[in-house]
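One protein chain is absent from this view; the other protein chains keep their places.
Note that the chains are named A and B in the order they appear, and that numbering of residues resets to 1 at the start of each chain.
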Amino acid sequence: MKTALISTFAVLAAACTAFSAAVAQPQAGTLRVRLNADIRSTDPGLNRDANTDAVMMHVVEGLVAYREDATVGPLLAQSVQTSPDGLTYTFKLRPDVRFHNGAPMTADDVVFTWNRYMKPSNNWRCLPEFDGRGVSKVVSVQAPDPSTVVYTLEKPAALFLATLARTDCGAAAVYHRSSLDGDKWKEPVGTGPFKLGEWRRGQFIELVRHDAYAALSGKRDGNTGGKKAEVAKARFVVIPDSSAAKAALLSGAIDLNPDINDEDMAEYKARKDVVLDSQPSMDMQGLLFQTRDPLLKDPRIRRAIALAIDMPELVATVTTGNAKPSRSVVPAPSSYYKTAQAALPKRDLAQAKKLLAEAGYKGQPIKMLATKRYESVYKIAVMAQAMAQEAGIQMDVEVLEWATLLDRYNKGDYQTMAFTYSSRLDPSLSFEMISGPKDKQPRKVWENPEALDLIAKSSVTADRAKRQALFDQLEALLRADVPAVFLYSAVNTSAARSYVTGYQGWPLGLPRLWGVAMRNP
Amino acid sequence: MSSSLALYVSRRLLWTLPTLLLVGLLVFVLMRLVPGDPALLILGDAATPEQLESLRAQYGLDRPVAVQFVLWLAQVVQGDLGHSITSGQEVLPLLLERFQVSAAIVLAAVAAAVLLAVPAGLYAAWKQNSVVDTMVVAAATFFLSIPSFWLGLLLLLFIGLKLGLVPVVGYVPFAEDWRSAITFLILPTITLALIELGVLTRMARASAIETLRLEYVTHARAKGLSERTVLLRHVLPNAFAPTWTLVGLVLGNLLGGIAVLETVFTLPGLGRLLVDSIFARDYPVVQGCLLFTAFIYVLVNLVVDLCYPLFDPRVSAA
Partner (left out) sequence: MKLRANAVIGSVLVGVVVLMAFVSYAWTPANPLRVQPRLRLQPPSMQFLLGTDEFGRDVLSRLMAGAGTSLLVAACTVLVALLLGVVVGLVAGYVRGWVDRLLMVGNDALLAFPGILLALGVMVVLGANKWGIVLALGLAYAPTAVRVVRGTVLSLREKEYVEASRVIGNSGLRTLFVHVLPNCTAPLVVLATSMFGWVILAESALSFLGLGVPPPAPTWGNMLSSGRPYIESAAWLGIAPGACIAITLLGVNLVGDALRDWFDPRMEGA
């Protein structure tokens, strides 16, 4: 037995040393980036999630795209003209754009892809925004000549272009007919700086540089601007577990992790071979209340809970000091985030206790739902419970699995819930995500009719001053009603090996691998 | 002889059908009872009721549960396990692809564990109550007392990260590049082997001790046979038998419990697929996966039961 053991170890050791040469070396020319889950498909906008969008934005492009400051700029369009009545949008296409298969992009391709998006059976995420149920109603899309596309709307819509640029709708990307095999999706033949290389399901998606990419002049600017692919290949490696991702980066198995845990920052900072980059995002974390709950329908109790929360301390603990506290539902990086939004109420336990006494609160337990799927949500619940306790409010944290929590959120079946919202790029959308008639949309937390009216107004007008005034009004209403207590927008930190140059995050959050190069390590 | 064997095997296989049907029914009902909507998970917090309904209809989730079950059964009988809601892939090829990964680890680990456990257990039983015996028991008990994800993480950090001997993440199929494949699989295999080693060693030792006390062993010794012959010819086969049953149970259960290791070592295996699909409420995949694992489990137990007579001539396969 002893000899068996020894020989086994000998074989193992030999195996390790023989093969370790092939281990964890940066592969020349391939930028390896972590993805925390596999993508859903390569069909932009129709079968997607956040990771799918991140990858697809390298392969396909739309007429317009978000700039770094969340405004909308032209991408495949050379220019966009809006008619004075706001009903007609004329897009002049850039003449130098080529698809990955070499074919030139024409207005025909734009109409083709548009019709595919608008087909109801395809379930395009943004379909409601263009068929009259949401932001706008597109009456017709014409191609008067090969380099012009004209959209006609029924009514003016301030958010039309912004919705076209939405990455969660595939940015209304334009791709070549050969992406499809009849009616079935084959693979994306787009115009982006990368082509789709190999997709090994559950493991990685490899992109290859599109050498004939017609880059706009100028610097990288959000999803538009100069988008040159500096690396020959980019590989998105699927690593769901964050500890494994950390080990992968530190061992050199990957070169970049676009979103690391707040708790790990100190550890990464201490290493000389890792470079960090932090960017505020446009998501939103908060504590939601069910205003139809028998106990919580009294606004005094909701205000008391809000007053019991020590915002700076809570946010500092939950995000390890990375994010800034904010009571507004409008995310801090928004261009509409001004004084009214930035006002931070102080913690006031005395006032909270007074309100509770007035409301006749006798210590009844209030259930707070949370989940461990998103560590931040869980931490918010634990901290909020502890802080509320100091005001005499008894909150019981119940941790649910994510799908169950989402279900309860969607049905409005909770007293309070710690929750995280994905990015909304315009304050109208931020308010819309929490407001609506609860009878039709039980997931909404705020059904104040005055607020709903203001929100509707804000999505129609394009005048910035008018919109700011509306948002300020909404802010005041929100703080009086307290249908929810908003806490902060996350700050996303990326960690890259020091030989990776040029990577920068941005408030929209999706990682961008164009303009990123690897020096010889 | 062989025709009665064939009869036995076919009877056993036939008896698996009700088990599989029951498993299928249980899964189907349980998954739909549990709250959570795959369409909602896909659309997220911005889902409008119309989008949800439309997506649910697309996946056939708007029909009554009984109808869904019958439709699914009809598909399964024809060999079609449906398509994943999450990825759109066909379920059966997906299962087979993932199964290869898990099976590679499980088989290698159990084989390694058995190869070490049986001799170790035998030796410890032979030298019962000696220092060696105590050490073997202590080591075995130690290894079965550590949660697998901790052992895996410790090995990953120490051998993978600090010593840099093996990659900490990644996978290639054997067929493509067997050298790299081994480097990716070696740590999870060792982790699993160590844990199973503990269980199997104790089991082997216990059965060996029992057998050593049996009369016919005493007789064999009295007859003048050497210790070596006694051990190998009489004790080993009997010590092996219960261990073999445990191997069957272990193998079957491992297919579910391996999810933890696959997460720590980032391997695209069946365990992780099942866990991820349960969390994503990917009904077709969960249902298909459970049918598949139940079938594998039944098959493994059948093989184990068939091998029993090889080890103990007293037991007939009836």
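Please note the rule applied: a residue touches a chain if its C-beta (ideal position, glycine included) is under 8 Å from a C-beta of that chain, and two chains touch if they have at least 3 such contacts.
Treat the numbers as computed from the prediction; the structure is a model and nothing was measured.
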item: Selected from B:L43, B:L81, B:L267 or B:L290 as touching the chain missing from the view; value: B:L290
item: Candidates B:D45, B:E90, B:E210 or B:D305 - the one touching the absent chain; value: B:E210
item: Sole residue of A:A232, A:L276, A:A359 or A:V399 that reaches the chain not shown, by the stated touch rule; value: A:V399
item: Selected residue (touches chain absent from view) among B:A6, B:L22, B:M135 or B:V303; value: B:L22
item: Chain not shown, touching residues in chain A; value: 242-243, 261, 263-264, 266-267, 313, 316-317, 372-373, 378-379, 382-383, 385-386, 397-401, 404
item: Interface with the unshown chain - residue positions in chain B; value: 15, 18-19, 22-23, 26-27, 30-31, 33-35, 128-129, 133-134, 137, 141-142, 144-150, 153-154, 157, 202, 206, 210, 213-215, 249, 252-253, 256-257, 259-260, 263, 274-275, 278-279, 286, 290, 293-294, 297-298
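Note that only the chains that are shown with their structure count from here on.
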item: Whole-Å gap between the CA centroids of chain A and chain B; value: 38
item: Contact set on chain A toward chain B in their complex; value: 1, 4-5, 8, 12, 15-20, 22-24, 38, 40-41, 47, 49, 120, 123, 125, 128, 133, 168, 201-203, 237-241, 243-245, 247-248, 250-251, 253-254, 401-404, 406-410, 419, 421-422, 433, 440-441, 443
item: Residue numbers on chain B that touch chain A, as the complex places them; value: 34-37, 40-51, 54-55, 58, 86-89, 94, 97-98, 112, 115-116, 119-120, 123, 153, 156-157, 160-161, 164-171, 179-180, 182-183, 186, 190, 263-266, 268, 272-273, 276, 279-281
